[in-house]
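Missing here: one protein chain of the complex. Every other protein chain is in place.
Order of writing sets the labels: A and B. Residues in every chain begin at 1.
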Amino acid sequence: MSNQSPDLAKTLRKKRNDILELWMKNQLADVSLREDLLTNEELRAQSEELLDVLLQNLNERNIAEVESADFEPVVEVLSGISISRAKQGFTPRETGLYIFSLKDALLTVVQQELKDDPAQLVTAVLTISKLVDSFGVTTFETFIKGREEVILRQTDEITEISTPVIQLWDNILALPIIGTLDSSRTQVVMENLLQQIVDTGSSIAILDISGVPAVDSLVAQHLIKTVSATRLMGAECIISGIRPEIAQTVVHLGIDLSNIVTKASLASALRYAFGMLQLDVKKTIREK
Amino acid sequence: MDKIPILRMGHFLLVTIQTDLYDRLAMSLEADLVQMVSKTNAKGVLIDISAQSIVDSFMGRIIGNIASMCKILDAETVVVGMQPAVAITLIELGLELKGVHTALNVEKGMELLQTKIILPTEDTSDDDDYSA
């Protein structure tokens, strides 16, 4: 390969304008051109930027090494283009084809330049194909990464939505937990609860776990920590909604909940909270 | 050297820790506070740590010490305003500050002290009335 590579990068750089014109011509002639999403001027500017950063960073060594760190600036521009195209509404297929149409332009130019040397032409074609294919893959990776970020963000949002803190009464907060409690969710629940305690100045928090399918020792540990942290801040935390199965597991696992106020239902926890605040709920007797 | 001001409010003392604490500063607070409790015959001590972004094992221990020492001098200690992140961290660290009362803010801390303490009656004389 070393017998031809030295020229290839230089040749391409020399032919920059031809390549750009060819590439633009290919793109504008394509039936799938999305003028609705990107004007022709914008498309040209985008293509020019990509081609220039590629040609600037290309040399005789790295042209055959698609993994070379030299291509970082290219990958950066490419990722930027992929992301902005994805946002504009291009399909990954359209963006992929956009990159591959650059290959056609590059190959046409190389073909003209090396038409007298079939052996070198074959090598050059292979090298260029490999390089552009790898860029194509990059655009897909970027696209997927973008999607993954959306999913991660949504996961975070769901976790937040699924742990609402409710002000039940002056000084009393309730946090009904529904669904499985894992470490990271408990973390969110705990932080949420403690922050709300500060924000509302509530001195009693009720953690209702009737919607939690199972309590293992890790979850119990987290619950105990939540209660301890609440106390450090100067509030009291009651755990309610303990089903008989959960009481059984807790004891079987040897978890000591004796320092924690536990109640079977949210209603009895509320009654207990009223007691702590010295509040009395009474039926009013009306005159008949 | 920096010093943490101690405010006297009737039968209570209020300490608001605004600066970042390093060990020697915390230790001098312990000494000053205990002196002050004894001198003023205070019945309650409020330590406001709402401005503290961290409390490590050393500071936690000093707070515990202050509470135990005040107890011996017949005063109750309430730590108020601990930030959620600080509370979570202390629990993970393994420090529960057993024996220290806590409250959400100064106001609630006052209320708590008032329920815990039987204040000396409107007696003009300062000394305790054992004989009665």
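Brief remarks follow.
The definition used in the following text is that a contact is a pair of C-beta atoms (placed from the backbone, for glycine too) under 8 Å apart; a residue touches a chain by one contact, two chains touch by 3 or more.
Throughout what follows, contacts and distances are computed from a predicted model.
From the set "Ubiquinol-cytochrome c reductase iron-sulfur subunit", "Sn-glycerol-3-phosphate ABC transporter ATP-binding protein UgpC", "8-amino-7-oxononanoate synthase" or "Anti-sigma regulatory factor", the protein name that UniProt assigns to the chain left out of the figure is "Anti-sigma regulatory factor". Across B:L7, B:I72 or B:L93, the residue that sits in touch with the chain not pictured is B:L93. If you put the missing chain back, the residues of chain B touching it would be 20, 22-24, 53-58, 61, 83-86, 88-89, 92-95.
In this text, only the chains that are shown with their structure count from here on.
With centres set at the average Cα position, the gap from chain A to chain B is 46 Å. Chain B contributes residues 78-88, 90-92, 96-97, 101-105, 108-109 to its touches with chain A in the complex.
On the side of chain A, the complex with chain B involves touching residues 190-191, 194-195, 197-198, 201, 203, 225, 228-235.
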